[in-house]
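Here the complex is missing a single protein chain, while all its other protein chains stay put.
We call the chains A, B and C, going by the order they appear; numbering starts again at 1 in every chain.
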Amino acid sequence: MAAATPSDILLCLLILSLALGVLGDANPFRGVIIFIVFGLVMALSWTRLDAPDLALAEAALGAGVIGVLFLVALRKQGEKDVSLATQRLRLNSVTIISGLLLIVFIVYLGALGVFSAWKTPGKGLVEPVYESLHLTGVSNPVTAVILNYRAYDTFLEIGVLYLVMLSVFALQPDEKAKFTSTEQYDRMLRSYARGIVPFMVLAAGYLLWAGAFRPGGAFQAGAMLGGAGILLHLSRPAMLLDMRGLVARLSLVAGFFSFCILGILAMLYGFDFLQWPSHLAKHAILTVETASTLSIGLTLTGLYASVERKLISPAIFYSGEEDNP
Amino acid sequence: MTVALLYSITGFLLFLMGICGLIFRSSLIRRALALNITASGIFLFIVAQAYKGESALPDPVPHGLVLTGIVIGASATALMIYLIGVLRYVSPGDNDSGEEE
Amino acid sequence: MIQIIINLVSGGLLIVGLFFFIAGILALWRFPDTLCRLHAITKADNLGLGFIIFAVALQVGWSVLLLKLIVVYLLILYASALNGYLIAQYAHHQDKSNEVK
Partner (left out) sequence: MTAHLVITVVLVPILASIFTLFCGDMMRRVVCQIAGLTVLGSTCLIAYQTGHSRDVLNIVLSGWEAPLGIRLYLDGLSALLLLTTAIIAVCITFFAEAYFGVKARSGRLTFFWPLWFLVWAALNGLFLSGDVFNLYVTLEIINLAAVAMVALPRTHESLKAALNYLVIAFLGSLSYLFGVAILYTSHGTLDIQLLAELAGIDGPYILAAVLIFIGLMIKTALFPLHFWLPPAHASAPTPVSALLSGLVVTASAYMIIRLGFTVFAPLMHTPLTLLLGVLGGLAVLWGSVHALIQERVKMVVAYSTVAQLGYVFLALPVVVSGSDLAAMVWYGVLYFVICHACAKTAAFLAAGTLINVVKHDRIAQLSGAAQHWPMVFMAFGMAGVNLIGLPPSGGFIGKWLMLQAMINSGQWLLVLILIAGSLLAAGYIFRVLGIALQTSEDSRPPVPAPLQLTLTTMILAVLPLLLGVFSQLPFSLLAVGSPFGALP
């Protein structure tokens, strides 16, 4: 086993202190900024631990989209909401005490567990994964795991994203979002978006394609597409369709539905559910990945648009109602 | 100390820090952040255990699990942020039956 | 022989790039208000990054990777120009609304 180098120790200390910053900083706005940095440093440590797929996903999704959502959530915190932000959830003393006891318990067992787990490293599934890799239709083992060996999990996971969008629909007020005038939105930003969005879509396509043989895949590409969508929304909100419209809805379920259809097809031809015969595996995986990328990208854009509702970003720069956080 | 052990311990500490943050911080946004830190700790632990050294290939199954975990965690966080947003627009009113309208 | 020269030159460029970065960070840390900080960091960072990309490009030689590096640099210049503009707009607006108060 490789011994840890000073740079490893430094990275771990950095991660821990950033986490402390996120949780401890008195100013929630700064907490969120540190959280984004924390996500990026986490991505660095994924790379260090030979998990570049995760690094991409974390940077794009964990730090990127979720970070932006956090920022928007804070930005929406106006005068009257300050009280709400510090409002206690119903946590009685019993819970807190039991929580503390729990931590003590976990620390005790954790010390035991981590150390003995380290003494007897598990066998893992490295060998079987690589042995059958040539049958999976892709050469990136992580893609093989999530879209072939354990495709059922990923199918349900796409279901989770679909579910979040459904929840947002179910809680949105019925009237359609109104956009007063496009003049409010920054022209610079718009021309920037015009230039950069094609690049982002191109990069998403590349990530999707590359997922078969190197780090990348549907989730990373979807997050990139989501970023492009958010940028479009920022620069020209009127352009964005109402996500509840037919076309948007169709695209939202595309990933989930394509899994269903291919799974049923596989069963009709006498295979197991979600089994890809090895000569068709590449095409099947590419199909569900493309559909999922579209769905993920649109879901993320939709989430952003619904969290941001009413306050469309650059406009607030000039509105004067917002306080500096 | 091996790389795997170092990062496992870091992951474990993150997990504990997240839990503490959850207990001692009451603001909703802060709770969401704390949950994310907790999740990151667990993911770091898993990936560290999958790491098999400089020359060996890492175990891709845990990577797949963590990828799933990241996406699910992000979904839950997004839902939470959205609910916080909705909560801001709805002021407390007496609604005895707890039913719609 | 040529390799040694290339290594030396790219090493020197790296150091110069790092110098500009550090200068930018110092400015971010020490300067009094948003506009000053912005002024310093946009210039210093882009320049520093340019030197570092140049250093890496020397190592890479004529290949597709070089093209990618150039595209990366151009995209970053494009993005940072806009980011600087947006932040400046925001800061300017804040100043104005503070004066009104």
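The rule is short, and it goes like this: a contact is a pair of C-beta atoms (placed from the backbone, for glycine too) under 8 Å apart; a residue touches a chain by one contact, two chains touch by 3 or more.
Just so you know, these numbers come straight off a predicted model, no measurement behind them.
Although it is left out of the displayed model, the omitted chain contacts the following shown chains in the full complex: A, B. Set against the missing chain, the residues A:Leu125, A:Met188, A:Val201 or A:Leu280 yield one that touches it, A:Leu125.
In the full complex, subunit B touches the hidden chain at residues 15, 19, 22, 28, 31, 35, 38-39, 42, 45-46, 49, 61-62, 65, 68-69, 72, 75-76, 79-80, 83-84, 86-87, 90-93, 95-101.
Residues of subunit A in contact with the chain left out of this view: 89-92, 94-95, 98, 102, 105-106, 109-110, 112-113, 115-117, 120-125, 128-129, 132, 148-153, 156-157, 159-160, 162-164, 166-167, 169-174, 246, 249-250, 253, 256-257, 260, 263-264, 267, 271-276.
Throughout what follows, only the chains that are shown with their structure count from here on.
Subunit B and subunit C have CA centres that are 33 Å apart. On the subunit B side of its complex with subunit A, the touching residues are 1-10, 12-14, 16-21, 23, 25-34, 36-37, 40, 43-44, 47-54, 56-64, 66-68, 70-79, 81-88. Residues 1-4, 8-9, 12, 15-16, 19-20, 22-23, 28, 31-32, 35, 38, 42, 45-46, 48-51, 53-54, 57-58, 61-62, 65-66, 69-70, 72-74, 76-78, 81, 84-89, 91, 96, 99-100, 102-103, 106-107, 110, 114, 117-118, 121-122, 124-126, 129-130, 141-142, 144-146, 149-150, 153-154, 157, 160-161, 163-164, 167-168, 171, 219, 303, 306-307, 309 of subunit A touch subunit B in their complex. Of all residues in subunit C, only 75, 78-79, 82, 85-86, 89-90, 93-94, 97 touch subunit A in the complex they form.
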